[in-house]
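Read through the structure below, which is laid out as structure tokens, and then see the notes.
Chains shown are a subset, placed as in the full complex.
To keep things simple, chains are lettered A and B as they appear, and every chain counts its residues starting from 1.
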Amino acid sequence: MPHLHMEYTANLPELKAEVALLRMNNALVASGQFSAEHDIKSRAVKLETFRVGTGIGEQGFVHVKLALISGRSPEIKKQLSDSLLAVVQDLGPWPAGVSVQLCVEILDIDRESYAKALIGQ
Amino acid sequence: MPHLHMEYTANLPELKAEVALLRMNNALVASGQFSAEHDIKSRAVKLETFRVGTGIGEQGFVHVKLALISGRSPEIKKQLSDSLLAVVQDLGPWPAGVSVQLCVEILDIDRESYAKALIGQ
């Protein structure tokens, strides 16, 4: 905890996913909400098969989901999503002629049933 | 919003994922629940590593998740899942000798912490 999951459509060739993850992890550390930086586990998945709406015209999206152990306030959640969205907005350059939707969603992880273990130091 | 996510097992070679997404997007537009068709963001992921149950015999599945901003009634959610399931059931032909489970799940997106921005027009 937390877990960050970024999806991005394959028509955004200049999006550097590894840079995006490091910047988002940095934003999460800077939020002061997480006691240990190595608790932040992030991944990015490129979407090769996608469809925005039903019309013509090239469209794409970036969707970030941040999953947190339940219990944080709505205000903290909104601050976290806004800070992640700011990182995503700064990920360009974006391709010309492509309409791109950027979204950040916060999810709760059920605290009581979450189980965790560590291998190695 | 909404976000649609389809997973399908790799043993369904005739499933045309791009056609599936367009048909599901059309079904969502036809539901009248969404003000703008381009708000519908859909993706499909083929599962290369999967396992149904513990027995022998070839099995597969298609799993559709539709994530909606929280606030819709149980009746609306059930209508949406039924209409998406109807689309999925019509995606054949299905391979002979493979038992295929088709599932549609509706999820809520936390409204207050959802953040969004647009790039391009």
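Assume a contact is a pair of C-beta atoms (placed from the backbone, for glycine too) under 8 Å apart; a residue touches a chain by one contact, two chains touch by 3 or more.
Note that this is a predicted model, so its numbers are computed, not measured.
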item: Total copies in the full complex, given that 2 are placed here; value: 3
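The rule is simple: only the chains that are shown with their structure count from here on.
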item: Centre-to-centre distance between subunit B and subunit A (centres being mean Cα positions), rounded to whole Å; value: 21
item: Subunit B residues touching subunit A - in the complex, by the definition given at the top; value: 1, 3, 17-18, 21-22, 25-26, 29, 36-46, 67, 109-110, 112-121
item: Subunit A to subunit B touching residues, read off their complex; value: 7, 9, 45, 47, 49-55, 59, 61, 63, 74, 77-78, 80-82, 84-85, 88-89, 92, 94, 97-108
